[in-house]
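A protein chain is absent from this complex, but the other protein chains hold their places.
Showing subunit A:
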C-alpha cells in the first residue's frame, strides 16, 4: 500500500500508539496481556460491524440500518435455536443471507430509486426495529447456543476465536479493496458516480454489493455478540451505529466517499475500544462518562479528518504543464 496516499491511515495508527502510551502511563495495569486480550475481543465486534460500513462509506453512502440488522439477527437466532446447537447449521446461513438481503434492499433503494442513503437506511432500521418488537412481543428471547458462545468467547491455543475470525475477515476485506475489480469500482463510485458511470463501471451493482456486505457483517456481528453476552436483548445493536461510523472515520475514510481503507478502520475500532476501557478509570458517573466518550470521539475524528491533515505540511503534488 502506498503510504503517502494513505496518510490518514498512518495518522490513525499513530493516534492508537499515542493512546496506548498515555494509557500505560495513567493506568499501568491496563495493558496487561489478559486485559489486552479482552480489549481485542471487544474491538472485534466493532471491527466486524465497521467492515461493511467501511465499504459503504468508501462507496459514498452510509449505512444507518446496522443496529437493527444486528439486533434482528441476534434475536431471531436465539428464537429459532432454543439454545440448541444443531439448528445453527441452517439458522446461521439463513440469517447471514437475510442480513445480506436487507443490504441489497438498501442498495437498490439508494442506487435504483435515488433515495438518499441516510433516509433509506434509517427507514429500514426503524422498520426492522418495529418488526422485531411485533414479532417478539417485546419479551426478551432465549439464551444463546453453546457453539455461538464458543465463537465469541472461546479460545484456540490461548487465542480468542473471534479475534482469529476478525483477522480472516480483515484479510478478505483488504484483498477486496486493494486487489479486485470490485474494490477499484467502489473507490471510483465513491469519488464520482458520474465519472464511474461514464467509464463503464457497473455502478449500481457495485454500490448494492457494498450495502449487501454491510448487511452481512451486521448480521454476523449480531449473532457473535449474542454468544458474547449469552443472550440476545432488544437494543443491543444501538451502540454500534455510532461506533461503526466512528471507527471508519477515525480510520481515515472521507465520509464523502472515495477514500479510506479497512486497514484504517481496524485502528479506529481499537482506538474506540481502548477509550471505552480507559474512561471508567476516571471515576465518573454514567452520564458524565457518555459525555466524555462522545466528546473524545468527536475530537479524535476531527483530528483524523481530511480537514486537519490538509493543514499539515504535505508533499506538494507537482503541477506539470
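By our rule, a residue touches a chain if its C-beta (ideal position, glycine included) is under 8 Å from a C-beta of that chain, and two chains touch if they have at least 3 such contacts; residues count from 1.
Definition applied: contacts and distances are computed from a predicted model.
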Absent chain [UniProt protein name; select from "Succinate dehydrogenase hydrophobic membrane anchor subunit", "Ribose transport system ATP-binding protein", "Isoquinoline 1-oxidoreductase, alpha subunit" or "YlzJ-like protein"]: "Ribose transport system ATP-binding protein"
Residue of A:16, A:110 or A:188 in touch with the missing chain, whole complex considered: A:188
Candidate in contact with the missing chain, chosen from A:259, A:273 or A:300: A:259
Residues belonging to subunit A that touch the chain removed from view: 2, 5, 175, 179-181, 184-185, 187-188, 191-192, 194-202, 258-259, 317-321
